[in-house]
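Missing here is one protein chain; the remaining ones are kept as they sit in the complex.
On to chain A.
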Amino acid sequence: MTELLDVKNLWVRFPTRKGVFDAVRGVSFKLGRERLGIVGESGSGKSMTGRAILRLIRAPGEVEADYIKLDGEDLLTKSEAEMRKIRGDRISMVMQDPKFSLNPVMTIGEQLMEAYRLHAKGGKAEARKRALEMLEAVSIRDPERVMRAYPHEVSGGMGQRIMIAMMQIPDPDLLIADEPTSALDVSVQGQVLEIMDKLVRDRGMGLIFISHDLNLVSQFCDRVLIMYAGRVVETCDADKLHKAKHPYTRGLLNSLPRFDAPQKRLEVLQRDPAWAEAASVGPDT
């Protein structure tokens, strides 16, 4: 398997009044052209890992790693100008809430066309044509109307599909999706996942899928990293997630109410301080 992304010993630190807080602690993983899920609770560092890859951690936050290689090139040695080319063109990111990631005072059409023209340097007519195609590709029924609409005039599910349409315009090699379906209904969630699934299958894109939903990740992804307190506690094949061994993963799985089996009480996760202390599980262990 050729590695698309290779991350070694990634740390993200934030200085606070009480000393340095390590949000991500020595995370290493490799990604091919596959769907990699990162799961964990809020505060486990999963979003920070995604942002660190794109070097989106702003000062005073610090990112440190042995390397973050995209197709063999270390992203940490790139200048800010070079990074700007990589963001969008090579690596794209979809955030959790479309309401906060679309520009509220620009129509959807303007934003899509701007994205296209920045990346492809095409003309206006061409940009318009591509934008309409992209909206159709994410199964938006009346793209002409949506082009004229402002973000507050579309539903959450539609907004998220628009975000994905925008991310696809530059045809990235890697998509980092940070809780892309958490704000959506189950029915719409299926549609959004299908679109991303298709991109991975048809274009050979790599996908990092950050989510707190264990069931979803085990069904949708190929491989899963489980994060706790800034480190990877376990990594396994997604379809074997239910046989995961680490007590934290087990605890999370057991705390979910089961649809198929009624329980009197739900199991409550008992945290062990040792989980946070141990080193991250890497790709080679």
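In this text, a residue touches a chain if its C-beta (ideal position, glycine included) is under 8 Å from a C-beta of that chain, and two chains touch if they have at least 3 such contacts; residues count from 1.
In this text, contacts and distances are computed from a predicted model.
Chain not shown in the complex: UniProt lists it as "Glutathione import ATP-binding protein GsiA", one of "2-amino-4-ketopentanoate thiolase", "ATP synthase epsilon chain", "Glutathione import ATP-binding protein GsiA" or "Rieske domain-containing protein".
Set against the missing chain, the residues A:194, A:237 or A:272 yield one that touches it, A:194. Touching the chain that is not shown, out of A:20, A:256 or A:279: A:256 (per the contact rule at the top). Contact between chain A and the unshown chain involves residues 41-42, 155-156, 185-190, 193-194, 197-198, 201, 212, 214-216, 219-220, 251-252, 255-260, 262-263, 265-269.
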